[in-house]
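Here the complex is missing one protein chain, while the rest keep their positions.
Showing subunit A:
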Amino acid sequence: MKRLSVRTYHALFVTPALVLSIAIVLLPALLTFGAAFSNWDGVSAPSFAGLNNFSSLFADPVFWTAIANNSLWTVIFLTIPMGIALLAASLLMRRQRASAAFQAIFLLPYVLSPVANAMIWQNIILSPVSGLLGFVSKNVLPLQSPLTQPETALYAVAAVDIWHFWGYLTVVFFAAMRQTPEEQLEAALLENASGWQVFRFVTLPNILPTLGLMLVLVTIFSFLTFDYIYLITQGGPARATEMLSTYAYKFAFTSFQVGKAAAVALVMCFFGLIASVVYVRISRASLEL
């Protein structure tokens, strides 16, 4: 029997991963492109619709509400958890011995499922009947649940998601800061640099690539955000927390307008794609391609 070449073996090794990814991700993704330009209910044969799905989206005020909400979400996530995480990570740098314990505690919310986190916050914190908020409201000062008010609902959901997410950023930034060359930190110490000066002139330049990558990833994920919104408010009240993801999901699985859902998905991906191009550019260098 003829022995297979090394090349053939290696081609066979990469085949299962490639086939799985193509069948589950690539081909259905191509179908999404097709569906965006079709009338399709998911069951019967699709018919060509040209740009109709897009023009009806652009004429729908809810679509623009979703774009605005996703943009606000991006701004919130690029600032608040980033700021908290940078501060927490810098403070951990001066507490090397205790840092492992702090990291474990900060990461706890991140390793729990969105379902558990959302239900915990809804019931024991934000509920006006059984939650901490209700307790304060009954005994200290009357408060309304922020989830029922269109003006505050988005911030309340964002608070839950930030609670779940900031620890991850802290651990990533801390891991990057720890790679700061020891001599630089010692030199700063000899110069009597303040905490802010150490951060600004020593730590920050060293973690810049990581910081950039996180800014890109947070932007991508902000335009895709789904779990906490869908679990806590489902886009309500009065569409105040509607995101592109929940808007698309309802088209696909509530009104079975799969063509429109696909069109929204393409819009979401467009925002993600811009950030992805930047991400691939950054990553390529470190992958030695």
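To be clear about the criterion, contacts are C-beta pairs under 8 Å (C-beta built on N, C-alpha and C of every residue); 3 or more make two chains touch, one makes a residue touch a chain; residues count from 1.
Just so it is clear, contacts and distances are computed from a predicted model.
Choosing from "histidine kinase", "ABC transporter ATP-binding protein", "sn-glycerol-3-phosphate transport system permease protein UgpE" or "4Fe-4S dicluster domain-containing protein", the protein name stored in UniProt for the chain missing from the display reads "sn-glycerol-3-phosphate transport system permease protein UgpE". Contact with the undisplayed chain is limited, among A:51, A:129, A:143 or A:187, to A:129.
Subunit A meets the missing chain through residues 3-4, 6-7, 9-11, 13-14, 16-18, 20-21, 23-26, 28-29, 31-32, 35, 42-43, 84, 87-88, 91-92, 94-95, 100, 102-117, 119-125, 129-132, 134-135, 163, 167-168, 171-172, 175-176, 179, 192, 194-195, 209-210, 213-214, 217, 220, 224, 226-227, 230-231, 245, 248, 252-253, 258, 261-262, 264-266, 268-269, 272, 275-276, 279-280, 282-284, 286-287, 289.
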